[in-house]
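Of the protein chains in this complex, all but one are displayed in their positions.
Order as written gives the chain letters A, B and C; numbering starts at 1 within each chain.
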Amino acid sequence: MIKVGIVGGTGYTGVELLRILSVHPNVKIQAVTSRKESGMPVADMYTSLRGFVDVKFSDPDAGELQQCDVVFFATPNGIAMQQAEALLNAGIKVIDLAADFRIKDQATWEKWYGMTHAAPHLLEEAVYGLPEINREKIKGARLIANPGCYPTAVQLGFLPLIEAGVVDTSNLIADCKSGVSGAGRKAEVHTLLAEAGDNFKAYGVAGHRHLPEIRQGLSIANGSEVGLTFTPHLLPMIRGIHATLYAKLTKDVDLQALFENRYANETFVDVLPAGSHPETRSVRGANICRIAVHRPQGGDTAVILAVEDNLVKGAAGQAVQNMNIIFGLPETTGLQIVPLMP
Amino acid sequence: MIKVGIVGGTGYTGVELLRILSVHPNVKIQAVTSRKESGMPVADMYTSLRGFVDVKFSDPDAGELQQCDVVFFATPNGIAMQQAEALLNAGIKVIDLAADFRIKDQATWEKWYGMTHAAPHLLEEAVYGLPEINREKIKGARLIANPGCYPTAVQLGFLPLIEAGVVDTSNLIADCKSGVSGAGRKAEVHTLLAEAGDNFKAYGVAGHRHLPEIRQGLSIANGSEVGLTFTPHLLPMIRGIHATLYAKLTKDVDLQALFENRYANETFVDVLPAGSHPETRSVRGANICRIAVHRPQGGDTAVILAVEDNLVKGAAGQAVQNMNIIFGLPETTGLQIVPLMP
Amino acid sequence: MIKVGIVGGTGYTGVELLRILSVHPNVKIQAVTSRKESGMPVADMYTSLRGFVDVKFSDPDAGELQQCDVVFFATPNGIAMQQAEALLNAGIKVIDLAADFRIKDQATWEKWYGMTHAAPHLLEEAVYGLPEINREKIKGARLIANPGCYPTAVQLGFLPLIEAGVVDTSNLIADCKSGVSGAGRKAEVHTLLAEAGDNFKAYGVAGHRHLPEIRQGLSIANGSEVGLTFTPHLLPMIRGIHATLYAKLTKDVDLQALFENRYANETFVDVLPAGSHPETRSVRGANICRIAVHRPQGGDTAVILAVEDNLVKGAAGQAVQNMNIIFGLPETTGLQIVPLMP
Partner (left out) sequence: MIKVGIVGGTGYTGVELLRILSVHPNVKIQAVTSRKESGMPVADMYTSLRGFVDVKFSDPDAGELQQCDVVFFATPNGIAMQQAEALLNAGIKVIDLAADFRIKDQATWEKWYGMTHAAPHLLEEAVYGLPEINREKIKGARLIANPGCYPTAVQLGFLPLIEAGVVDTSNLIADCKSGVSGAGRKAEVHTLLAEAGDNFKAYGVAGHRHLPEIRQGLSIANGSEVGLTFTPHLLPMIRGIHATLYAKLTKDVDLQALFENRYANETFVDVLPAGSHPETRSVRGANICRIAVHRPQGGDTAVILAVEDNLVKGAAGQAVQNMNIIFGLPETTGLQIVPLMP
């Protein structure tokens, strides 16, 4: 059994890790830390876990993490970068669900995240945990930067076009919509049901932190810097991301075949039949990204639709997928979760 | 492997059976019938099942059901009563998720369901599939009447009080609230998002079909006819039932201990700590009924709060629980589903 | 023109007052105070008011309230009781939308609200602003205690039965459901969309602050103390209260006629035809309470269904109704708002 530790188990990515890992056949949940809730049974905070998780929140300083084989950071940005090195030195794998190790360029990271990086020497080693492009590197990694929710959907949607060199990469547009769980479990006015319910709006149009992450990933695939406009919106629902992607085709190509071939061996990426419109509910609770490909009126604009559950393929599920790869387990272990629909 | 057939796989209880059974370790899905969709892959109708269910809808007359060990009816009322006997005669177990075999008294059934019963001779044999009261009978049953969604929550909430003889059973009140999936997947104006969303109302106050079913179950436990007022309401959400139950205490009793003892050995009934308020989301997607017990201001009114997912413990999950019992499997097989929260 | 001041214009009852008063033909909005937002245009906080409200938040100490004819307190509990007297002494009418003056008995108030009352000598003078029972007193009042949201619906639903003496008043049950706007615009985890959305639960079953208020009102009508069980629940939507009320009939009576007669002259109480199920959306945004009366299966339990918009007839609309009465305007002035449906 893989002994697992979770730092920051009180937020939504934390409880989602617990949902998945508590019934993972190869995992023992060793420690879930929370300075504030130390001593409280985890299932008292999340009633949904009653009967499945019987550990208590432990103090992060109590040393229980040192007993683990792998530690997940489901923390705000800026925590993992302070604690990763000690764990790595103790031979423990680290998977960070926050943004600390996602951006290779330290200056860029510090500009967008507004803090000094505490472990810049680990930036190069950290492997960006998108298995569909980095599977081999993940296998041998000690430190995983688990991708952001928007970046997972946007990259999976654009990659086949960019890798095949069939679109104008100077002018990509990603119009994205997310459920509110992406904002986390912080008490804030703008995510109250009475504010965010029955409502829809864009936010962060001037610049969202996921922009440099997406641009980095697409630019690597492209071999040179891409141009990207990224507009996130807030949906009046809890889970789910829908990315609507626009790119100008520079070559005539069978888009459907291109995508089907690219993801033929990817269990967690599902290319829908031509003419489809993926629904966020079709992946609710599951580690799947479903993609549909369109070329309206046969013109030269490709419209790619990609959906995922932001807490699963966009966070905790992908983290477990990375763990499976690192520990040599079949990639689907513990992730055979059928989406909840309706 | 248990070979399973599903009649009426296009509705919500059908797809929910498929969600659970497609990853049940002892089950092979043999046939899903639909006269209208015959030949269409099941996953084309429910994209959520892509990658998990690869059978096609088959014609109900094609004889595939005869290959099964057990057949679930996820049909409208009035279908199972016409087809059950032939299957039973072929040695196939039948679990009806509709109401055909729930009421023992034929005249009562015909009055509330507005049709002539096609198989009244099976009413006595049919076992009411609420394992928490009928587990032993279920073990040897050929024909299961799977309980309704409201009746499951209301009975599990009232039973400890009635069995212990501590309340006035002439005046029970069940104020119940259900998500709209309970109304099924029929195209109707009143369950459109634009009608039922952002809205709340009671319905069927004059008399709802689940009233005689609940009254029958409670009266059996009581040893004589109970008096019950049952008010269902429609919630602006998809899944979940919340039953708020009121009864007058006739004896001074430790309610918390009473409930904890009654359900001490029941995996799928969770009595919450004193002072709790169960949430419907705490059982979303899972085969659990959570119950909390209150006695406001120390008065003589017991207030019982019970929640369940109407499609799981209130329908498909309970049906699989019954199947597990019939076939001698551990009752939790395939039902270790952690609720989806948030 | 009536010069109006609003203390606490940043919460939901405040913005609702502004929505109604900004187009009220006899009102000039003189001052909206907020210590924290002083100087900011009100419409910057509530974009919905752009083009309708052009005042800025003013400092509560700036003396602008002294220019008013009437001041509404849309504040947390405990504010109005400190400021009312000075305004009253200056000849200004005061309408408190919070609870400071709702309970006549000081000790009861202090027990439920957990603070010492700052102006107990005003408790007797304060008129409970439910026009359907206190219209004459309101006409001459200086100080109005505007009723709570639940108390409005529950009292309007029970009053005809109690006044007519046709029910057992020792055992009334009020099962109530409210949208989350009733909890106000405070940043709290439990009212986040990701927590309260797609979910339903009871709360405060052990005792809610509206219990003594309702009990006081019903006991006055009854001539002696009533017995009441009050269970509030939180709906996954923003606006609307649905009260489901249960009482044992002690006399045979035509319930429909009883209610129609009681409210024949009340513009803002609408008794629906027999057999109806009122919907919360049917009063969305409007100053109306709609009521339906049932007697299931002809038994001796009366089931009363009452809906209102908690922010309108349950708060700001009723406050404006009170203002109209005090100033001798037709009661419907500025309140001819058609509900928003769908």
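Everything that follows uses one rule, which is that a contact is a pair of C-beta atoms (placed from the backbone, for glycine too) under 8 Å apart; a residue touches a chain by one contact, two chains touch by 3 or more.
What you see is a predicted model; the values in this text were computed from it and never measured.
Of the candidate positions C:T10, C:T33, C:N77 or C:S181, contact with the hidden chain is made by C:S181. Interface note for the absent chain: among A:I238, A:V271 or A:V338, the touching residue is A:I238. Across A:Q67, A:N171 or A:T250, the residue that sits in touch with the chain not pictured is A:N171. Within chain B, the residues in touch with the undisplayed chain are 12, 179-181, 183, 185-189, 191-198, 236-238. Not every partner is drawn; the one left out touches chain A at residues 171, 173, 175, 177, 194-195, 198-203, 205-207, 227, 229-231, 233, 235-238, 240, 242, 244, 246, 248, 275, 277-281, 284, 294, 296-297, 299, 301, 303, 305, 307, 342.
Looking at chain C, the residues touching the absent chain are 12, 15, 19, 22-23, 46-52, 181, 185, 198, 238-239, 267, 270, 272, 278-279, 281-286, 288, 290, 336, 338-342.
We take it that only the chains that are shown with their structure count from here on.
The greatest number of inter-chain C-beta pairs in contact is found between B-C. If each chain is reduced to the centroid of its CA atoms, chain B and chain C end up 39 Å from each other.
Chain centres here are Cα means. That of chain A falls 45 Å from that of chain C. Chain B has its Cα centroid 36 Å from the Cα centroid of chain A. Annotation for chain A: residues touching 2 or more other chains are 12, 181, 185, 198, 238.
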